[in-house]
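Here the structure is laid out as structure tokens; the discussion comes afterwards.
A single protein chain has been omitted; all remaining protein chains appear in their positions.
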Amino acid sequence: MSTKKRVSTFEHYKILLGKDLRREFRTREMLSTMGIYTLLVLVIFGIALMQTSAKIDIVQMSGGLFWALIVFTSLLGLNRSFAYEKEDGALEGVLLVPLDRSVIFLSKLTANFLLLIIVEAIAIPLFFLFFLSGVEMQPSLPLALAPLLVGTIGIAGVGTLLATITINTRGKDMLLALLFIPLVFPLLYACVSATTLAITGGDMLTGAYTAGLTLAIGYDVVMILVSWLLYDFVVSA
Amino acid sequence: MQYKATIFDKLALPLLLFGGVLIVFAFVFAFTITPPAQGDAMLAVPAPIGDFFLTNIVLLSQKIFYFHVPVAMVSFGALVFTAIYGILFLKTRNSKYDMRARLSTEISLVFVLMTMVSGLAWTRSDWGVWWSWEPRLTTYFILMLMVFSYFILRTAVSDPERRAVYSSVFGIIVFINAPLCFMITRLIPSSLHPVVFRADSGLPPLMLIPFLVAMLGFVCIAFALYRMRLRTSQSQENIEMLKTRLEELEG
Partner (left out) sequence: MMTTASAITVQKMSKVFGQRKALDKVSFELPQGAFLSIFGPNGAGKTTLLRILSTLMRPSSGSAEVLGFDLKEKPGGLRNHIGFISHKPLLYLDLSAEENLLFAARLYGVEEPEQRVSELLAVVELTARRHDSVRTFSRGMTQRLSIARALVHDPQLVFLDEPYSGLDPHAVHIFDELLQKIREQESLERQRSFCMVSHDMDKGLDLATHLLILEKGKVVLFDQKDEIDRSDFVRHYHRSVGMGVA
């Protein structure tokens, strides 16, 4: 005979997150697909930029290009992050446990965020190597890390909610892109602006950079709060 | 659950016609009585857009204003109802709210498409380009994509209750996302295109009258269309119910 103790919400969060990370580091399913996909997108960018000459252009474009890379790569990972939950009813098993279901959202968001950060850590040096190696860097460059962090949190948050929806639909991979890209558009807009300003440097920096970053943070707060509130409905449906 | 026709259903057709009359009136008023625009769409400094430097506004663009702005407002207004019905559905799980949310989004779709068309005409005549990533235009473009996705999502879920939950949630998120989108595109200065600020407040009466009349006209039309669609959908549902009952009796 076994007895049961009350499990705190934070405890549930740790158990669920631990399971996701353990599974991922065993199979390396998401990391390997996202990693290779990153390389492929970089190759495509290389072809697209092959005929351009001026170095100024690439400095101005690199922020936008990098975010395009992040969006496409994260779509791939987000799709996978719920596929295995659905495959053999594992998510149903979690729903049978007495827990606050929005914890599933928070743990999945964290797992997706961490995996995206790992992929970005690989993608950034490669991006610099391929496209920015001949360019003199501005001292403001480290400031690009802040929008990167804020943007990744937002992508993981909105993406986790939408992936939970699309996993139960026909043509799930395609549908996630359809729902996801318009929804993260404002976040991307703010992040691309802030990232580009950090890369190009100059006078524009202070005001516009702060505006972009603040708005991106605002977007994160609003969207993650709403997703968190609505998550119970989505995951229970 | 037999459907009874209400006063709104009887009013739908007259309201539609009335809305049409109002809009025609507003247009005639705008083209004849209202003077050419001076204040509302002037640029403070000459702005390079496309290949042109613009200092003043072409006549047509000013007239589109009476069509474009009310339509845009109605399309967002319909989305407010999508969100409200979405919340009501999630609270009650009554499928009638899901139907209403879907119909509101349909109305929103119609008006978003009209906004896009009139918006393109505006940018062309106003700034000499077909497209500019200007905050409002961008927001409506994104809004249009989100409304498309809403309907694609609906067709992609086979279980009716699950479909209703998902589309309610997505509808609420779209409603929250649209203003965020506008705010962000508006507040972040783009390095390529200058943001064209307009004085939206303080329209002179001769311009305010056609604007308000057109606005009322479009609201009437939107409401009438919604009631008509609601009636059709409810009749369809009734027919389905009768069919199943008939099958049961035969079987």
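Going in written order, the chains are labelled A and B, and every chain counts its residues from 1.
Assume a residue touches a chain if its C-beta (ideal position, glycine included) is under 8 Å from a C-beta of that chain, and two chains touch if they have at least 3 such contacts.
All figures in this text were calculated on a predicted structure; none of them were measured in a lab.
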Of the listed residues A:I44, A:V97 or A:L129, which contacts the missing chain in the full complex?
A:V97
Contacts of chain A with the missing chain: which residues?
1-7, 11-12, 15-16, 19, 22-23, 26-27, 84, 87-90, 92-99, 236
Given the full complex, what residues of chain B touch the hidden partner chain?
93, 95, 160-161, 164, 237, 240-241, 244, 248
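Methods note: only the chains that are shown with their structure count from here on.
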Using Cα averages as centroids, what's the distance between chain A and chain B in whole Å?
31
For a test of understanding, state which residues of chain B touch chain A in their complex under the given definition.
90, 142, 145-146, 148-149, 152-153, 156-159, 161-162, 165-166, 168-170, 172-174, 176-177, 180-181, 183-185, 187-191
Spell out the residues on chain A that touch chain B in their complex, using ranges where they run on.
60, 161, 165-166, 168-171, 175, 178-179, 181-183, 185-187, 189-190, 193, 196, 204, 208, 211-212, 215, 218-219, 222-223, 226-227, 230, 233-234, 237
